[in-house]
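The complex appears here without one of its protein chains, the remainder shown in place.
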């Protein structure tokens, strides 16, 4: 904003260009997330567990997030998740005007990613299902793309699951990018977020597969609806489909609020030193107090 | 410390506020540790090993520790373990007056974390146990929350196990945060501690599940006592419950002493040169050239 | 470039020496990749899954890439893959004149690496196969060295698989080394590339084992052809052998183009401020204070 006041048109064009760039980055990032993340599920399901399992899905999906953030992060911040964008807007870290553009790009990217999962695994899908794409039955494949709840799961418990797992996700993301806290070294945040995803999928994956991301879940679900899995993808699990959309958005607000209340508002006014040396200064203080 | 001598009341208020902030951070950190760490055990147990195993519990619990330190570390140091706080006080890194506050926050956070594990997995627990919560039998679930010893384990061997595994934990934590030793880069200590937890759970998890943390064990045990598992959670394993409390406290002293004797007291007085490595010097040069 | 104009002969000699050094580094790097990466497959196959599985192969091969880049990276850039060298030339990051030298060194290194896999595992191979080296049958071993497609896989789907997986590889490598993007800290790029390989082998390994590298696939295949597995290594899978050569080269172009279009061309001109982050500024302050 070093531009002069009279150049408002130029500013508008620059802003539109910038927003376009960010939308492209979000689109590519979410595309990578789904194309590679859901392919980890495909590899496990279609090899009947020979070439994958709970851990390769957990680690693979996490590294898909890491890669997506490395690719998109320098341009758009690498949200690749409407719930993350929502939390950023809620806490004033992103302008609300950008929110619909980001979310649209994320849903579009996720849809294209699902197409890659389908294309790359087309022969395997036909071989595994005999061309009969289903949500349930002997050779179900819909859960390669979207998440479905365990049979025992009530919608109440399911909503709490999606809300709380996303709250922990946002809590972790805020801590990782909070330079007034311990602070992950610059350029390593995507790996720290990946480790966070490993944690969440190992701990919160039981009930419904830990979507925590409306774009990650709805776009591939829509893709399967259109490509032959039929309306059951929306009716299954007592019409489960809306839970991984609504739950994460509420969870995003909860997670952001929790971090702000417990940690964020308590930061001391940052001095040049404190800003970058929070831990060690803290320990130094402890040492001094101990004398 | 830059405040003038006359402002003692203001100082007291500031100290109380600061201690409150630290307590909140410890509470949130230990809450995260249990809510996500014990959920890794829940995911493995309640899926009967389909969605998890020894490795997802090891890696998941470790990353729960990492996340908890990233969240709480910048405010309270991220002890999330009375044994760690004890070691810090013993070696003069924390004032003893803070110790009961830290420990209380840790026990409270762990209790609330256990409530989340219970709530998130409520439908799964009912489905798995038919509503019959037990320590042993066909579908035991108490070990999701607290640790129980193997049948062969004597209390003596068990105490040695908890004492030594915690001693290695403290030894590792001291090495990781010792800037006069090799030194984990600032901001990556929580990940190094996570790797340490992976190591300890892969090597010392056989006998009794590697609690190494009184708050991690007693609070969830108390929660199960109150929520329907009954008094067997305290009587099981020849009244095992006190071992993961006493063992870690003794181990903390042993680990701190070992590090001090073998490594800590031998550090050479650091020269200014030693503190600056080639990499940052290089970047310094760039900055100067940029002027 | 500081050399004077008259010293053209000296320059030529220096250039030739430099190219020789780079060729030696690429040779050693690709040698390491195959000697250790393919041995991960050998360990899993020859122990009949007792000492390895999908995850040890994924993580092991990834860490072989990481090690190879750490060994060769400072001299040659650590491409260890003709598709990577191709992408570098396409985007002007390497002179085309170097391309054949790099590729030759990579193929030679991979061939020597295959010899080590054979030698180290000689007794185990004889024990496992009774001396009967085959592509298929009861105790196949050719897939320890080169990749073979699943029976269901068409050449079209297979080509798409190799093309797209390599495109994602190049996309990731470009993001990881793009200092105008988020930026992996200097010296950690090899580990980030390793994580990328874990992701790709967990997500794209189903159809044909995720070669993504002509040297990694053809040289060990040629080795098995010469050492007793016979012509079936080339005829198997509907003459599959050329797909992991052609697919990756097309994919390299696709991946480089995608990154450039979506991310690369949109970078803002970097200001001096952007290049310096808070952390290093802080350390600068320390140094100045130390004067």
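Letters A, B and C mark the chains in the order given here, with residues in each chain numbered from 1 onward.
Just so it is clear, a residue touches a chain if its C-beta (ideal position, glycine included) is under 8 Å from a C-beta of that chain, and two chains touch if they have at least 3 such contacts.
Keep in mind that this is a model prediction, so the values were computed, not measured.
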Item to check | Touched by the hidden chain, restricted to displayed chains | outcome: B, C
Checklist outcome for this item: Among listed residues C:13, C:126, C:226 or C:246, the absent chain is touched only by C:126
Checklist outcome for this item: Of the candidates B:28, B:110, B:188 or B:218, the residue in contact with the absent chain is B:188
Checklist entry - List the chain B residues touching the unshown chain? => result 54-55, 58, 150, 152-154, 157, 160-161, 164, 168, 171-172, 175-176, 178, 180-185, 188, 192, 195-196, 198-200, 202-207, 258-259, 262-263, 266-267, 277-279, 281-282, 285
Checklist entry - What residues on chain C make contact with the chain left out of this view? => result 1, 21, 24-25, 27-28, 32, 35-37, 39-40, 42-43, 46-47, 50-53, 55-57, 59-60, 63-64, 66-67, 69-78, 88, 92-95, 116, 119-124, 126-127, 177, 179, 185-191, 194
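Just so we're on the same page, only the chains that are shown with their structure count from here on.
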Next on the checklist: Looking only at residue numbers at the chain A/chain B interface, is the share used by both copies over half or under half? Answer same or different.
Outcome noted: different
Checklist outcome for this item: Of all chains, the one whose CA centroid lies most distant from that of chain B is C
Item to check | Central subunit by CA centre of mass proxy | outcome: A
Checklist outcome for this item: For the pair chain A and chain B, the C-alpha centroid-to-centroid distance in angstrom is 27
Checklist outcome for this item: When centres are defined as mean Cα positions, the distance from chain B to chain C in whole Å is 39
Item to check | Of all residues in chain C, the ones touching two or more other chains | outcome: 279
